[in-house]
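The complex is shown incomplete by one protein chain, all other protein chains being positioned as in the whole.
Every chain is named by a letter (A and B) in the order it is written, and numbering of its residues begins at 1.
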Amino acid sequence: MAGFILAASPAHADRIEKHFPVQSKPKITVRNSSGRIQVKAWTKNEVQVAWTNKSGKSVVETEAAGNRVEVATRANEDDVSADDSKTDFEITVPVESELSVRTNSGNVTVDSVHGDMTFDTIGANLQLSDVNGYMVVKTIDGSLVCNRCSGKLEANSISGNVQMISPTLDSVRVQTSSGNILFDGSFLSRGIYIMKNFSGTIEVHFSSSDSFDVNATSLKGNVVNQATFKPYTHGSSHPASKWGQSLFGTMNEGHAKVELSSFSGTIKILKRD
Amino acid sequence: MTEAEAIRLAQQGDAGAFERIYRLHSRRVYALCLRMVGNTAEAEDLTQDAFLQLFRKIGTFRGESAFSTWLHRLAVNVVLMKLRKKTLPETSLEESTDPEDESSGPRREIGAPDLLLTGSIDRVHLERAIEQLPPGYRQVFVLHDVQGFEHNEIAGLMECSIGNSKSQLHKARMRLRELLQETLRDIARQERQAAKSSGS
Partner (left out) sequence: MNMQCEQFEQLLEQQDVGALPKPALAHLEACEACRALSADFDVIHKMALELGNEGMAPPERVWISLRNQLEAERLIHEPQADTQSASHARLGWWAVFQRPAIAGAFLGLVLAAASTVSYLSNFPQTAVHSQLAFQQETSPVPAADSVFKEEVLTVGSDSIPGLQRQDLAVTASIQRNLQIVDNFIAICEKSVREQPDNQMAREYLYGAYQQKAELLATAMNRSMPGGLQ
């Protein structure tokens, strides 16, 4: 049975809070224009949505149907400015939840949620901490900081930076055009790590116990390497690129596959310890 | 949203349900396409085509077979159709598909030392070896050994005889064995060199 709630925010910044009982692994969808979105996890089988809108020129609609909770802001009059439409959210969800967030600007933080997540933003910066799942991030110039993320990450940006700090990700596909990419963590056995940009810096930090095959190429930029690689140990030898700077090799047994490529940026493969 | 709910809603044109179905199955479909064609750009196009056809036809799905089976078969058909249009002579099962293999496919050299693959190869080795197979071998191998289709199904899908499917599979396995043994020999050689250089 679908529940539909339409709550107009008052003209001052009152905090409005709604609670939705859910079963395990609910799907939470948030659509916002601008403003902060904070998502945290708790052990209750309940989704709590709290928001503030200073101008009162936006309404927040919430809908709960089955195991789904949808939250969306809409302007309730014409020509509402970005400032007036700004709505800040604090959302608390069960640890095992699926998230879908779409917003234009403002920071988005997600903490300790386990489940698949998609984020679609224009300029919103995104910070994920201690999350676990299959994460898909699409942004135009927002940055992504992933602290202690597990699972799989796919991120695509034009000018945003992407940082993965202490990850335990077994699949990474990150692409940004002018942004920088930082991977500071271990390459898991059988993991696949593909990082690509156009003009920024790609920096990966490895430890001497890591086991991976690397293929790093910068067409017009440089490849800076502190690792000692053996020739490929996985069958076909890779042809050296006749264009740009390339580095191919295997570290230890080559259990993970690392592909780094840049058009004119610098690729750095640096020792972590 | 369960898969059954998603299918029902998708039959009514619900955008969220379409996305749910895509998220549930796109990884397997993409992996299938990628392994069949060995090229990411083409695999992306084929994945999109497969889902497009699925969503165009989803109204006709009545649940007689498992949805994933239905989708899988459809994806295979999309890939094979594309390959047939594009490179019929190259991938035809009626011809030898390996440019280096002018006779009956790879044969064992009797007496040559065999390196047992058990416990020595991993998924990455196998993935790379599959990539090196000629297209015709690769398609039958992927369909049979990776995707689990039976020879009669492959024969139907690829419009060839069952015997032909078996023969291509056998040649594919022989070729893979050779490639994997080559890999093992490379590793052993490199280990010897490393031991030599560390000892000197």
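Assume a residue touches a chain if its C-beta (ideal position, glycine included) is under 8 Å from a C-beta of that chain, and two chains touch if they have at least 3 such contacts.
For clarity, every value in this text was computed on a predicted model and none was experimentally measured.
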item: Options A:152, A:205 or A:255, residue touching the unrepresented chain; value: A:152
item: Positions on subunit B contacted by the hidden chain, ascending; value: 9, 13-16, 18-19, 22, 26-28, 30-31, 34-35, 41-45, 47-48, 51-52, 55-56, 108, 110, 114, 116-118, 121-123, 126-127, 130, 141, 145-148, 163, 166-167, 169-170, 173, 176-177, 180
item: Touching residues (missing chain, whole complex) on subunit A; value: 31-34, 58, 72, 74-82, 84-85, 102-105, 122-123, 134, 136, 138, 140-141, 152, 154, 156, 158-159, 171, 173, 175, 177-178, 198-199, 217, 219-220, 241, 243-244, 261, 263-264
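Here is the rule we go by: only the chains that are shown with their structure count from here on.
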item: Mean-CA-position distance for subunit B and subunit A (Å); value: 31
item: List of subunit A residues in touch with subunit B within their complex; value: 27, 66-68, 116, 190, 213, 230-231, 233-236, 254-255, 257
item: Partner subunit A, residues of subunit B touching it in the complex; value: 1, 5, 23, 122-125, 128-129, 132, 179-180, 182-183, 186-187, 190, 194
